[in-house]
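Every protein chain except one is present and positioned as in the full complex.
Labels A and B are assigned to the chains in the order they are written; within every chain, residues are numbered from 1.
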Amino acid sequence: MNYVILGAGPAGVTAAETLRAADPQASITLIGGEPEPPYSRMALPYLIYGKIDEGGTYLRQDETHYDQQRIRYLNGRCGGIDSSSKRLYLSGGEVLPYDKLLIATGANPIMPPIPGAHLEGVETCWTLEDARHILKLAEKGSPVVLVGAGFIGSIILEALYLRGCDITVVELAPRMVARMMDETAGGMLGRWCESKGVKVLTNTKVNSIASGADGEPRLSVGFSNGQSAPADLVVMAVGVRSNTGFLVGSGVQVNTGIVVDDYLQTTAPDIYAAGDCCEGVDLSTGKPDMLAIQPVAVEHGRIAALNMAGYSHRHRGSLNMNVLDTIGLISSSFGLWQGAQVGQTGKLVDEGGYKYMKLEFEGDKLVGAQCVGMTDHVGMLRGLIQTGFHMGEWKGKLLASPERLREAYISVAQGHPSTGPTAPHVNTPRAGLGVAAGSGH
Amino acid sequence: MGWTGKILRVNLTNGTVQSEPLNMDWAQQYLGQRGLATKYLAEEVDAKCDPLGPDNKLIFATGPLTGTCASTGGRYSVITKGPLTNAIACSNSGGYFGAELKFAGWDMIILEGKSPKPIYLNIVDDKAELLDASDIWGTSVWNTDEWIKAKHQDPMIHVATIGVAGENGVLYSAIVNDLHRAAGRSGVGAVLGSKNVKAVSVRGTKGVKVRDGKAFLKATNEGKKVLAENAVTGSGLPTYGTQVLMNAINEAGAMPTRNSREVQFEGAHDISAEAMATPRSTDGEKNLQTNQACFACTIACGRISKIDEKHFTVVNKPQYWHSSGGLEYEAAWALGSNTGVNDLEALTYVNFICNEQGLDPISFGATVSAAMELFELGLLTTAQTDGIELKFGSAEALVKCVELTGKAEGFGKELGLGSARLCAKYGRPDLSMTVKGQEFPAYDARGIQGMGLTYATSNRGACHLRSYTVSSEMLGIPEKTDPLTTDGKPALVMAFQDATAAVDSAGLCVFTTFAWTLNDIAPQIDAAIPGDWTPEKMLEVGERIWNMERMFNHRAGFTAQDDQLPPRLMKEAAKTGPATGLVSGVDKMLPEYYQLRGWTADGVPTNETLSRLAV
Partner (left out) sequence: MLKALVIDAGKCTGCKQCEMACSLENEGEFNVAKSRIRVFDFHTEARFVPYTCTQCSEAWCQQACPVNAITTDSMGVKVVHDNLCVGCKVCTIACPFGTVNYNASTGKVIKCDLCGGQPACSDACPTGAISYQDAEQGGFDKMKVWASQSANAATSEGPNTPKAAQASGSGH
């Protein structure tokens, strides 16, 4: 069997490794689009503020890992796919026949059509090469304009802050991380950043980028509010779109991302897709969506590979979740953080203390959550939402006291049923997800 | 090293908080917690001050072993001038609060002045803030605990708070931490309330380090082994709690009953440890649900109980149907034997309320007991008691009293003054079973003679925990002495007092001394902090602390006259049990005790003694 994997991000690498484990005899080719070893984009911010060197961004640390796994790793960009003859054409002219193909080409950053966006000093923060540019331009004290305060923008914000840059962040939406958290949380993050000396401009657009005057910083950025700011560096982080342009004419159907079925197979035979480039099922809605996050990429990669290798694995859907460190203020969101259509909400807000917890229920199941300022045992939120435990009496308790989440998790998911006096005994799955505390009865 | 080296000083009048270094010279002389905080109080507070006025200060203090793995290393003390006694007050508590304070990086909190409005002190590591408590003022300990955790969205916060009793100035109100552990005695809660401070909440994420980690593990592991192998700490206390004593003390004829008119209680078995662990006839459940350890404690004597949901005290009150802190021996005695009530569920309920409203069950129970005697004598009538038929043995009366006392409503307001003031008001001060204004606990001074001297000389007013000679006189720890004689008791009491002062200053629980001697404890302290800590040095520190406390009281106006037991114990002989015919021999013991202490015949430490100890 000859497997070709296009894209060497987390989805591609995980798929290659899964295939190797599932099919020891197969030929596996992994194609990366950049002249680098497979690395993690998520790690770039840590490179920018010096926590790690470039080697620290690599997905696998051992240089010989791919050789040891007998995974052929090569660089190249796809020029097209002929699904009827099962051939993949690299832009350099090389032709790769395949038995099964996985497309894991991820996403690319969107460059908004702003006048001056082509000028030197305007960067995205997406590739290792981008990071190298930023490292050159962002010195301690450098004025930097960050365009976009979404999830990715906010991660970059922290890296630039820790690098000592003088930051102005511009966001079109009325708040930071508008697609990850609500007004309360977004507002907290904004105030927090301002308290750290970051200028936060929400409801604001960048109208233009121009070269700065002599003796001034390289660039001058004009905003929709009429003001402007000087900048040694402008970082664009307004969003990403799936990287699928090369699929035109391949028979692989693309909407926002590549269309896949429950087995992560595309509309073309023997072609699968995984990660940011495809529309896998969102567990919370049951509908296809692009959930461009690391854990989903890995899940996709693994499940797609198992299906490619002949082990039928249905993808039930991935849980949307994010965790963000904004200059030390840590926030996270899970699932239907906006709330269910018909549901109930438990909420605690401590504006002064920068703490926020919001739990969303549908029936007696937890379906979504947002937290600001909470890190301990936060994964329990995933456990409860993803597994869909009936919370029983704990629903009422959590609506009143969301901070008791951990107790609720141990009781419900770990099979320590409550013997509380006021509520009826609840039937909970005894073994549940976990086992560490399972033998107490 | 052991100590964090930092004190949090809070000026409530100005609303300021500041960090200051711990006086390390004093730390070597006074070790920590009880000793060291008393040193600070004695240096900073006029002993004659109004305990409920802004000139009094209140100190939360940990010991060098608080927040370590030394068994029971989780204690803290509250030190202030007590409103019940006007003497030095030092109330010690377990639970988790003390360790958390240490983990936040503080050896002590000194609260001074008075806040203009109700506040609580919230501490997260280095950050300490005075926050508005108007939403929790007037609410219970339990509500406050829950409210603060929700407010800060952190269930791992530990809270020490007053209930409404402390707000209302009940003179024996407690500071309760972790829902049902309490710095219970002498009215430290009223002092906090007088300063408009509802609570202190703490979350700590810093570490506690010790001087020599390897030696510390060795010493603490050896200590734990001794506790585990000892019959009392390894088996009796975890299984039965302090309630293990109920039947034993009763059989010894040393159980103060019905305001100490008797020394044995016919209903003792009904309210004993054994009763708690036996399925109830009503619902087949046990009162005792489980035992609980305080922080770092490998004994785990704490009781967690659940009241019969059908019992008259809670039948329509589901808010009391959950498990919570159950009866310890002192509470079972004060609320039970001393009032003649043998209804275990009622006692458990009253104990719940004491925790919820922040009352010391010993002083509360003893005050009700005195009131019952006044009622029986016709000196109190239903006209004064809001219609309560205050009869010995009436669980209903006891329950009504507790509900009124915390709220300081009606007759509850009088009960909240304690038995000394109550009995004086109704013309029979002799019926108050107190020393220095504080009610004595669950050991009769006629049946256990050493405890008479213990109560008489305790610096915080009558107390069993200043020199628990019961260990020696009843249990033979460290060696058996005869409970019915006074011979050798002054020296025994003094030795216990000094050793206990040192243990109370270390961050450890005095219950360890059922199994540990200073030879077991000194190596643990020595491995934790610098200063070559030997058993001898600990005793010297203990003696120094004892004399310092005595001098504080001396300056506050206390004299040898205040070292007297109530006349009943001196005149009315025990009528039953082994002590039949005996009265307390405290008058015989005191002169010898003063002499051994190096005090004048009037009970004042001599200059030689003070300079020998560098007090």
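In this section, contacts are C-beta pairs under 8 Å (C-beta built on N, C-alpha and C of every residue); 3 or more make two chains touch, one makes a residue touch a chain.
Note that this is a predicted model, so its numbers are computed, not measured.
Within the whole complex, touches from the chain that is not shown fall on A, B.
When the full complex is taken into account, the listed residue touching the unshown chain is A:H315, out of A:K86, A:H133, A:H315 or A:K358. Only one of the listed residues, B:G204, B:G358 or B:P605, touches the absent chain: B:G204.
Touching the missing chain, out of A:L381, A:L398 or A:V412, is residue A:L381.
Within the whole complex, the absent chain has one touching residue among A:P295, A:G343 or A:G363, and that is A:P295. By the touch criterion stated above, the residues of chain A touching the omitted chain are 10, 14, 17-18, 20-22, 40, 42-43, 46, 51-52, 56-61, 65, 68-69, 283, 293-295, 298-299, 302-303, 305-306, 309, 311-318, 321-323, 325, 328, 330, 332, 334, 375-383, 386-388, 406-407, 409-411, 414, 416, 418-421, 431-441. Where chain B meets the chain that is not shown, the touching residues are 67-69, 96, 99, 103, 156, 179, 203-210, 213, 217, 224, 228, 238, 289-298, 300, 304, 306, 322-324.
The working rule: only the chains that are shown with their structure count from here on.
For chain A in complex with chain B, the touching residues are 348, 350, 353, 355-357, 373-374, 376, 401-404, 406-407, 420-422. Listing the residues of chain B that touch chain A in their complex gives 146, 149-156, 306, 309, 318, 321-322.
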